[in-house]
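These notes are about the structure you will find just below.
All protein chains of the complex are present and in place, except for one that has been dropped.
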Amino acid sequence: MFSSPTIEYTLHLADNALILGHRNSEWTGHGPILEQDIALSNIALDLIGQARNFYQLAARLINEDRGPGARRAEAGEEGGVTEDDLAYLRDGWDFRNCLLVEQPNGDWGTTILRQFFFSAYQYYFYGELQKSREAGIAAIAEKSLKEVTYHLRWSGEWVIRLGDGTEESADRMKNAMDQLWQYTGELFEPAEYEQTLAAEGIAVDVREIRPMWDQRVREVLTAAQLNKGAGDWMQTGGKLGKHTEYLGYLLTEMQFLQRAYPGCEW
Amino acid sequence: MIEKETGSSASWPLWEIFIRSKQGLDHKHVGSLHAADAAMAIENARDAYTRRMEGVSIWVVESKYLHASNPDEAASLYDPANDKVYRHPTFYDLPDELKHM
Partner (left out) sequence: MATADIEKNFQDKIDQDIRIEPKDWMPEAYRRTLVRQMSQHAHSEIVGMLPEANWITRAPSLRRKATLIAKVQDEAGHGLYLYAAAETLGVSRDEMIDQLHSGKAKYSSIFNYPTLTWADMGAIGWLVDGAAIMNQVPLCRASFGPYARAMVRICKEESFHQRQGFEILLVLSRGSAEQRRMCQDAIDRWWWPSVMMFGPNDDASPHTAQSMQWKIKRFTNDELRQRFIDICAGQVKLLGMTLPDDRLAWNEQRGHYDFGPIDWEEFRNVINGNGPCNKQRLEARVKAHVEGAWVREAAVAHARKNSDLNKEEAA
């Protein structure tokens, strides 16, 4: 499956965006107020758009890289891999998203906090990634940065509203923090393929963006009158395909039709 | 049947939304929406009213601060166009060759 670190890395980027986009889309029709239903659906659409860009790039890289003697295949051709093959036909152990994005939505506060943590990460991450030596990756990062800037602003404001709102909302945000904090560390722990590629100027060295993320998070949490999570222990493994129990259920739902009716056009 | 009170304590005020598109000259009134504060109103407006546009300017005003003229006074507020027909471009007879006017 992962014939090169670049392909694995591109799938990691795609999977992050797809899984979080999928989670956000679960709110469509059920949001706390109409205007926010629309807002979160927009974010879901942006993320799925990013995912598609990365999957299409990965498909192209895979098809070009079919090994010595293999016929160069285009997506959709016999033997060519497509964005949908990558999204719908891999099992959990081949997904490379970090654990944070597969966590269940919980209440609105949990969803908001998850979005904030991830958008702050994406903001600094894409800021660096647009310098990638892999032109395809750089282009997607540059395109996505505008959207992510908005996601960060939107989710940060909501963290503040809910953290510094009512007693109930503050309690719920504390619960959300207790749930999610342990998943934030993985964002800044480079997997081996990230380290290899960072040295080549293709991937972001996530350790370097950590201080910026820390500062932004600190600012917002202070305004929100929230403490960051207690304890230093961080869950990890998503970037290597070792996921939480949630991903299996998520993929079951997402992939059902393609699995039940294999080989069909939709 | 509804347990929780959903009344005015949780009500978000109504805001009127004005948008100027990238190529536009003026802000146009596009509708209204509910938001708890101005920042949210602008973001909601962006999400609800500009999904198919780029590079817009958004104005939001809480509806209660929007004052409108009385339609019954429409007659006296606006010059009856008939009397001052020279204000209309069609009044002037210009040669066809004249362009961009």
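To keep things simple, chains are lettered A and B as they appear, and every chain counts its residues starting from 1.
Please note the rule applied: contacts are C-beta pairs under 8 Å (C-beta built on N, C-alpha and C of every residue); 3 or more make two chains touch, one makes a residue touch a chain.
Not measured: the values here are computed from a predicted model.
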Write down which of A:4, A:130, A:149 or A:169 is the residue touching the left-out chain.
A:169
Residue of A:138, A:234 or A:254 touching the missing chain in the full complex
A:254
Just the residue numbers, please: which parts of chain A touch the chain that's not shown?
18, 22, 25-26, 28-38, 41-42, 44-45, 48-49, 51-52, 55, 83-84, 87-88, 107-109, 160-162, 164-166, 168-169, 172, 253-254, 256-258, 261, 263-266
Pick out the residues on chain B that sit against the missing chain.
1-12, 14, 30-34, 36-37, 40, 48, 51-52, 68, 70-71
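The rule is simple: only the chains that are shown with their structure count from here on.
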Using the average of all C-alpha atoms in each chain as its centre, how far is it in Å between chain A and chain B?
38
In the complex of these two chains, what residues of chain B are touching chain A?
12, 33-36, 39-40, 43-44, 46-48, 51
Chain A to chain B touching residues, read off their complex:
33-36, 38-39, 42, 150, 153-154, 157, 161
